[in-house]
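The other protein chains are all here in position, but one chain of the complex has been omitted.
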Amino acid sequence: MTQLVWNGLFVGSFYALVALGYSMVYGIIKLLNFAHGDLYMLGAFAGFAILGAVGGVSASMALPVLLMVLVATMLLTGLAGVALERIAYRPLRGAPRLSLLITAVGASFALEYGMRAAAGADPRVYPVRLGGTSLEVLGARLTLQQLVLVGVAVALMVGLNTLITRTREGRAMRAIALDPRTSSLMGVDVNAVISRTFFLGSALAGAAGVMAGAYYGKIDFLMGFLIGLKAFTAAVIGGIGNIPGTMLGGLLLGLLESFGTFWLGGEWRDVFAFGVLILFLTVRPTGLLGERVTERV
Amino acid sequence: MTSAVKVRKVGTDKPPTRASKFLQNRWAGLAGLLIALLAPFVNASPYALSVMTSAAVFVMLAAGLNIVVGYCGLLDLGYVAFFAVGAYTSGVLATRFDLPLPVTVPFVIVVTVIAGIVIGAPTLRLRSDYLAIVTLGFGEIIRITANNLDVTGGPSGIYGIPHLTESPVVFYYLTVVVVSLAVVGAARLGRSRLGRAWRFVREDEDAAEAMGVNTYRVKLAAYIAGAVWGGLAGVLFAAHLSAISPTSFTFLQSALVLMAVVLGGMGSIPGVVVGAVVISLLPEILRDLADYRFFLFGVLLIVVMLLRPQGLWPARSREVS
Partner (left out) sequence: MRAIPLKSLTPLVLLGLLTAGCGQGLLGGDDQAPKGNGPILLGMLIPQSGSEAAIGPYMSNAAQLAIDEINAKGGVLGRKLELKTADDACDAQSAVAGANKLVTEGVNVSVGGYCSGATLPTLPIFGKANIPMIIPAANSQELVDQKLKHVFLINGTGSQQAAAADKWMTKEGAKSVVLVHDNTSYSKDIALRTKALLDAPGGADAVLVETVTPKESDYSANVTNILAKKPDYVYWTGYFQEGGLIVRQLRQAGYKGHILLGDGSVSPKFIEIAGNDAAEGVYATMTQTPDTLEGAENWIASYKKKFGTDPGPYSNQAYDAVRLAAEAIGKAGGTDGTKVVAALEGIDGFPMFSGPLKFTPEHTLSNGGFQILVVKGGKFALQDSLK
């Protein structure tokens, strides 16, 4: 039982990290950024390339080196996210919202198959692996490395939440989310803030990519697709646009999958997860923590 | 403020261009049909016919989704569910009960209407983005169920579905006729009383409600109409391929149909047809680029959207002066 909970929380923290970027971008410009999962993939490959350039790493140094790689990758994918917004989304800001969906899917294809052309279709294996021996906690088996990864994920999420709720920057983001036009009249540089939002969201996805690469080991050019879908689901469960809700949503989806596998078997897991999601949304149509917005005209 | 309202505003602010005047002309539709009818005289190789038949089926799918997304403004990310339901219903009946394909059509209509109600009824009260994820979820549920059940042939699906005709040329023409009827039907539906109610709901749901439109029932009607169109396209798909498997009904397929609708211009029938033709033919045109095929496909999608943000052939609302 505790094992199931732990499995769910561990997977869920990856979902939450990726979902945050989804949710932030949605919150601020109401865009479903379908290319977001591919930034996760990009992060995994960027980390792979950096580790390859660094060369041989001894086992004892694995964690510190990985943390440095993590930071470098976050910078890289953050910049990639900014570039993506600049090229594919910003020119369409006045266009129908669904037009952005097309460029997002287009960007997703371009990133996936561009990476395929660059790195090949074969899966790659990380040179540094977080293996480790497992320890028993309350009847659940977990490893120190898992704990570290969850710790990093939580730290990143808490940091993000502080940034958004406590700083000037965060206030500007929230202002734009409410009303971009008025915010710009009030002196907020809307474009700059949106760029920074993309930077943050993409950096988090990149971080999740490196962590997944280092823990699971295998990366390939389509690895972002499924997790992008899961992250979108998690963001919606939590109440899309709401940061703490999104984190909860990610963890909840992880738990749903873990228990679904246990109760119904792997082949019905996604049916279970989506079924619960649909039932839940019919009862609570705005997600876990989504605000009850009266639709204004 | 709903997003749909915003969408329309941008669309109607634009002065009518030469292109949008042209689209009002019914000659455009006839010209399109003529191109489709004459194409086999240019190239009737099995490959060209196969690709063109697939494109025609895709046009029908896009026309169906256009009812839901374009007319009524409901974002549907799981439209392929209805396509799958139609294809599997007719496939199962044709192979397990030896019914000829045309006989399966009434069954398909009944089943897709039920599917439309089952999926639509509990979810249509949701806000657009929640509706999107719920439809996505249903799409995945249908696909996974088809993959897990024995009656649908599990992961390898159903094979040996009888062809409607032996000749691919005849089948192509049959498809073009059926699809043309479906497209015209969708267009007429859009201009009917119900169609006006749909657009009213899309423009302003609260005002529609206040004016006495039962928005819930109107939305459900759009959903059911979309479901039937998708299901019938599924029958054509099954007849064309002779074998169907769950891999044909992934989320990606839903996304592609939605892209066809948006790329062409939501709510615009000629636009949707052009969008569907582009989306289904482009990967085939790029086929020889092998590894770079989908990379270029993605880049082209971005470029086209940047150049024509309203879609290739946007709708012009007649209600707005």
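We just call them A and B in the order they show up, numbering each chain from 1.
Quick note on the criterion: a residue touches a chain if its C-beta (ideal position, glycine included) is under 8 Å from a C-beta of that chain, and two chains touch if they have at least 3 such contacts.
Computed from a prediction, not measured in an experiment: that's the story for all the values here.
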Absent-chain contact - pick from B:Leu30, B:Val118, B:Val151 or B:Ile285: B:Ile285
On chain B, residues whose C-beta touches the chain left out of the figure: 14, 17-19, 22, 35, 39-52, 54-55, 147-148, 153-157, 159-160, 163, 169, 237, 240-248, 274, 277-278, 281-282, 284-285, 287, 290-291, 293-294, 307-310, 312-313
Suppose we count only contacts with the excluded chain; which residues of chain A make the list? 3-4, 7-8, 10-11, 14, 91, 94-95, 113, 116, 121-123, 125, 129, 131, 134, 141, 143, 212, 216-218, 220, 222-223, 225-226, 257-258, 261-262, 265-267, 269-270
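Methods note: only the chains that are shown with their structure count from here on.
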Let me have the rounded angstrom distance from the C-alpha centre of chain A over to the C-alpha centre of chain B, please. 31
Please name which positions on chain B make contact with chain A in the complex. 1-3, 5-7, 10-11, 69, 75, 122-123, 125-127, 129-130, 132-134, 136-138, 140-141, 144-145, 147-148, 204-207, 251, 255, 258-259, 262-263, 266, 291-295, 297-302, 305-306, 309-311
Footprint of chain B on chain A - complex, ascending: 26, 30, 32, 34, 87-88, 91-92, 94-99, 101-103, 105-114, 116-117, 229, 232-233, 236, 240, 267-268, 270-271, 274-275, 277-278, 281-282, 285-287, 293, 295-297
